[in-house]
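All protein chains but one are shown at their positions in the complex.
Chain IDs A, B and C follow the sequence of writing; residue 1 opens each chain.
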Amino acid sequence: MIQFQCDYSEGAHPRILERLVETNFEQTPGYGEDIYCRKAAGLIRNVCGAPDADVHFLVGGTQTNFTVISSILRPYQGVLCADTGHINVHETGAVEHGGHKVLALPSENGKLSAETARNAMIAHMEEDGPEHTVQPGMIYISFSTELGTVYTLAELEALAAVCREYDIPLFIDGARMGYGLASEGCDVTIKDIARLADVFYIGGTKQGALFGEAVVITNDSLKKDFRYFIKQNGGMLAKGRLLGIQFLALFEDGLYFSLSEHAVSLAHKLRAALKAKGYAFLVESPGNQQFPILGNELVKALSSEFGFSVWKNVDESHTAVRFCTSWATTPDAVDKLIEALP
Amino acid sequence: MIQFQCDYSEGAHPRILERLVETNFEQTPGYGEDIYCRKAAGLIRNVCGAPDADVHFLVGGTQTNFTVISSILRPYQGVLCADTGHINVHETGAVEHGGHKVLALPSENGKLSAETARNAMIAHMEEDGPEHTVQPGMIYISFSTELGTVYTLAELEALAAVCREYDIPLFIDGARMGYGLASEGCDVTIKDIARLADVFYIGGTKQGALFGEAVVITNDSLKKDFRYFIKQNGGMLAKGRLLGIQFLALFEDGLYFSLSEHAVSLAHKLRAALKAKGYAFLVESPGNQQFPILGNELVKALSSEFGFSVWKNVDESHTAVRFCTSWATTPDAVDKLIEALP
Amino acid sequence: MIQFQCDYSEGAHPRILERLVETNFEQTPGYGEDIYCRKAAGLIRNVCGAPDADVHFLVGGTQTNFTVISSILRPYQGVLCADTGHINVHETGAVEHGGHKVLALPSENGKLSAETARNAMIAHMEEDGPEHTVQPGMIYISFSTELGTVYTLAELEALAAVCREYDIPLFIDGARMGYGLASEGCDVTIKDIARLADVFYIGGTKQGALFGEAVVITNDSLKKDFRYFIKQNGGMLAKGRLLGIQFLALFEDGLYFSLSEHAVSLAHKLRAALKAKGYAFLVESPGNQQFPILGNELVKALSSEFGFSVWKNVDESHTAVRFCTSWATTPDAVDKLIEALP
Partner (left out) sequence: MIQFQCDYSEGAHPRILERLVETNFEQTPGYGEDIYCRKAAGLIRNVCGAPDADVHFLVGGTQTNFTVISSILRPYQGVLCADTGHINVHETGAVEHGGHKVLALPSENGKLSAETARNAMIAHMEEDGPEHTVQPGMIYISFSTELGTVYTLAELEALAAVCREYDIPLFIDGARMGYGLASEGCDVTIKDIARLADVFYIGGTKQGALFGEAVVITNDSLKKDFRYFIKQNGGMLAKGRLLGIQFLALFEDGLYFSLSEHAVSLAHKLRAALKAKGYAFLVESPGNQQFPILGNELVKALSSEFGFSVWKNVDESHTAVRFCTSWATTPDAVDKLIEALP
């Protein structure tokens, strides 16, 4: 079985494992206060062009989302979010468990528009008795989104402008940030993200690490006591250096970016081959996820040899599926898949 | 600098790293639904003599504590706990963040007695208007405790009897279970723990793994929907197999127990040497933590070469310190420490 | 200024005030354990045909909603609800503050259909990895709804059937239950509500009391320890008898129902007069709320003399408004309003 199911089927890039082995018997302080975390934080500040940012390492995406959101909102505030957003649909209500409403808004291709967000702010303020409703206290978006799309720089600037206008922070979930940045036509850089977001994270789990998400806080007012939040929310790894070592390996010479490009280029190769064979697509996708439309019998036949997601019935005899490439996908695997498609 | 500071200064036992490297490019389903987690769960059920137990793998101790407690208590219930208990003093109020009061009770040497627990149950029920106070809904203890002591089998049986009498579960935090079981004079086996607790966990983080805690649920009524709790509380690792692989390595041939014995035997060696040199101790400690009383100048002198915890001022010129051995401590390190003590 | 703004502009029915004055210097136990609460509970059990129901008195609607919901759901569960539901839009996220997601579903005229609810249950169970999403744990509806509409008996039966099928409770918010029951064409009785709901409440605040909501729990499995929930959520009034005395006055000789009929009949009188004068309506409303469409200049003119809600722009020159009658509305007030409408 060859997997195109998701981007966390394998372990980690071998260089990361090597580093873990090399450093295994070093004795370091716990809880992220070691030299590796400090070095990795420095590299990330540098690559983000954010010399004053605070950088913290957490274990997983859901944990990072509810920890960051918990650190920002007052109890009566909620988080504006695309209705397709991960925090709204795939985290078992973790944000609500922490006491906050996810204010889900209509979205297009997984993206929340500045206009929609602004209208939500205005609608709240125009309420007759706004205290009877949840006050929007921040905006959450994903880069890239759940549907593999990416915001343009203009779209991000517009969202950031709404945030500045209403004095609320912009939080960018970057669980797949690398794949987003490497996507076709992407005009956003990681420095743009650091400049426009008040807080964001760079995902490791889906981008070549065993696990780990690097939170970058650029807005000074959000920095205070963040380690308390990490600890209280179960994100403070005892052997915190495991996170530092992994991000060091990802960022010391650009591995994070080259792995992302690897995944995206293989996705594009697959896309080109599918187009050449005459297949249609559900959406035009610029990144590491492709959504071709296949005949139902082909779907069945393929699934004995390949892992992928059945996405959506298109008509009685056709189905859109998702093929996802990753840092670990081999050219050979893609060739085999192409070959198997008539 | 040689560390006797804690039991999580190093990475993992080399066999664990080997396994991670060997399996690195295998493709498995995420979220703990892989073959390694299944195998490790089977081994744990077996070693615990609990063929019907549910076994789940989480990342860290604080996370495991608040997740398990959240799965047991109703909103108006609290958790009975020694006042020295980890959830009461060292988890940044994570249990309260989840909505529950920690009902801290007086303890001796870190241990909660059955009598104290029973009295708390009675006191609540005898309240005139019990609904004005928090209802005790479970008992939490640690094995071994924060102070390195271990419950006797009789003490555990007595606590379990209180739980049965009042129909509340007994939850045992086993972050250092191995060191406890290997302690001098311990008459408790892991099968006893599985028999007496309704839910407990076997710590990996402090016992030779990179990270990871294995939750074992023996009480059927606590099993339902536990995976929802793991996910909601941020404990569901995307690459869940990392946990399965580690616990497989720890339990397939007794590594978990031999590493624990290794740590305890080195602690005993140190204790014997200290006694022979005439040092007094703060408490008689049976496990991997030793609390000798040293002159203040010696403490200062030692600290340039050795890492350890300053525990308590005994008098103007003497201080009790803690030396902690672990699965990774070398005989050579202990010899050097002994040598350095006049 | 004559108010048609809402149904809580005045104090209480005079008979209620008389009773409070009469009993003022009696000495009774606090917290709802007095003879008046017991008597009122008995009357309510009787009128509901629910001899085994538990009856509790709380102070306000939002408080009652989050207290009941908190008593039902496990932490990873959410409440199915019409997107227009009060808990979703007008309670400042109180349910989320208590840790639970409101699972808002599309509705028609404020009503949630059984089919929509069933589909939500099925969709959750068909998730690939349901533990990544919030589990629906109950259904919440209002009778009458936020829009003044009422469920038919068949609709309630169908919703209750979904609840039985999936073993989740049906909770009916009856803040305006009396007005609903008195609505034109309503084929539901309070006994039907008691038979079909697992828990519901009978609103006092909007129905002639100073304040107070009577929670009726018919499902045995929801009765345990409910007083703890009331206390923890701030709903346990020290002088609890104030609630018992009020509900006693409302239910000892049918005052609750006659006040409701009074309000609805005046609304119908207004409706008839408006129709006779040729006004159109936004919706056909059977109860104490009427939504006529008026010219914008008329809206402006009326608002100097009458209080009412501007509901919705219909076109450039017309607006739908809401006139709300209550137990306290006088025939004279309605006549004056009719007169003022050209």
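The criterion applied here is as follows: contacts are C-beta pairs under 8 Å (C-beta built on N, C-alpha and C of every residue); 3 or more make two chains touch, one makes a residue touch a chain.
Just so it is clear, the structure is predicted and the values come from calculations on it, not from any experiment.
Check B:100, B:176, B:227 or B:241 against the missing chain and you find that the one touching it is B:100.
Contact residues of chain B toward the unshown chain are 75-76, 78, 89-93, 96-102, 131-134.
In the full complex, chain A touches the omitted chain through residues 31, 70-71, 74-76, 98-99, 129, 131-132, 135, 225, 227-232, 236.
Mapped onto chain C, the footprint of the missing chain covers residues 1-3, 6, 8-12, 14, 17, 20-21, 23-30, 59-63, 66-67, 91-94, 97-98, 205-206, 210-211, 228, 231-239, 242, 307, 328.
Throughout what follows, only the chains that are shown with their structure count from here on.
The greatest centre-to-centre gap from chain B, using C-alpha centroids, is found for C. The distance from the centre of chain B to the centre of chain C, each centre being the mean of the chain's C-alpha atoms, comes to 50 Å. For chain C, the set of residues touching two or more other chains reads 75-76, 98-99, 131-132.
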